[in-house]
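Scroll down for the structure; my scribbles are underneath it.
The other protein chains are all here in position, but one chain of the complex has been omitted.
Each chain gets a letter, A, B and C, in the order it is written, and its residues are counted from 1.
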Amino acid sequence: MTVTVQFYSCCKELTGCAQAVEKLPAGATIEALLQQLHARFPRLVPMRNSTLIAVGVDYQPRSHVLKEGDEVSLFPPLQGG
Amino acid sequence: MTVTVQFYSCCKELTGCAQAVEKLPAGATIEALLQQLHARFPRLVPMRNSTLIAVGVDYQPRSHVLKEGDEVSLFPPLQGG
Amino acid sequence: MKRELIITTEPIDETALLARRTMSHGMGAAVFFAGVVRGQEGDKTIAAIEYEAFHKMVEHQFALLFDEMEKRWPVESVRLVHRLGVVRVNEPSLWVEVVTPHRGEAFAACQWLIDEMKRVVPIWKKPLK
Partner (left out) sequence: MKRELIITTEPIDETALLARRTMSHGMGAAVFFAGVVRGQEGDKTIAAIEYEAFHKMVEHQFALLFDEMEKRWPVESVRLVHRLGVVRVNEPSLWVEVVTPHRGEAFAACQWLIDEMKRVVPIWKKPLK
């Protein structure tokens, strides 16, 4: 299956791109996606524990199972206000 | 000695006057003044424990010793805002 | 600390107060509070509240509170307006603004000031039908 990944704020600066398209086996979790992204974008690794992850517009845990066409977003801790 | 007493809010309503002049022995405390006022204005007695007392513009305890010419104010709990 | 205390029988002009706000470059937070007369006092429907004050003592007690506030929090500016006399339902009787570097300080100082005001500043109210 294919999911799109959006990078925001310093995640975008670290990857050098705003968006990536990743192919994953059916039933893959966010954790599996992260491992694949970390292999491709090693500069994301140091902030792996603080990275926030949303699928669509909702936060999801690392154990969340992805499905075809999901839009996944990766971003650092928030700083609004 | 002589002190003036101002009554505010419901203290004024209970006494029926805004001001009284009281004669007291030298060295009298606020507590002594209150006893004298309670004798003259018995309607103040039920609120004796909640009455706030200032001399000039500062709060003072019942044990405070008054002096000639003091301006004492009696009023109920506050309700600003 | 900039202090402004206004005790007045005139309506509180929040827009004019806002226009006069000043904040230096180190300040990040302004908290405002408007206390408005409600149409209910306990079980009763009212039309207005009449505020009475021991004016000279009000000013002195606020000065003591501002002194204490300045010791507790890094407040750059505090402005407080309390209206006296008849204040109709839906009109503000109290307006407070506190300016500090950070948010937490502004909220804490503003709430503290209002709580303390209700404890020590000699103002009383009478509901009017």
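Points worth noting:
Heads up, the rule we're going with is that a contact is a pair of C-beta atoms (placed from the backbone, for glycine too) under 8 Å apart; a residue touches a chain by one contact, two chains touch by 3 or more.
Note that the structure is a prediction, hence the values are computed from the model and not measured.
Just so you know, the chain we are not showing touches A, C across the whole complex.
Within the entire complex, the positions of chain C that touch the omitted partner chain are 14-15, 18-19, 23, 25-40, 89-90, 101, 103, 106-107, 110-111, 114.
Listed here are the chain A residues that touch the chain not shown: 6, 8-10, 52, 54, 57-59, 73, 75-76, 78-81.
The rule is simple: only the chains that are shown with their structure count from here on.
Our note on geometry: chain A versus chain C, Cα centroid distance of 48 Å, whole angstroms. Separation between the centroids of chain B and chain C, computed from CA atoms only, is 28 Å. Contact with two or more other chains is made by no residue of chain C. Touching of two or more other chains is recorded for no residue of chain A.
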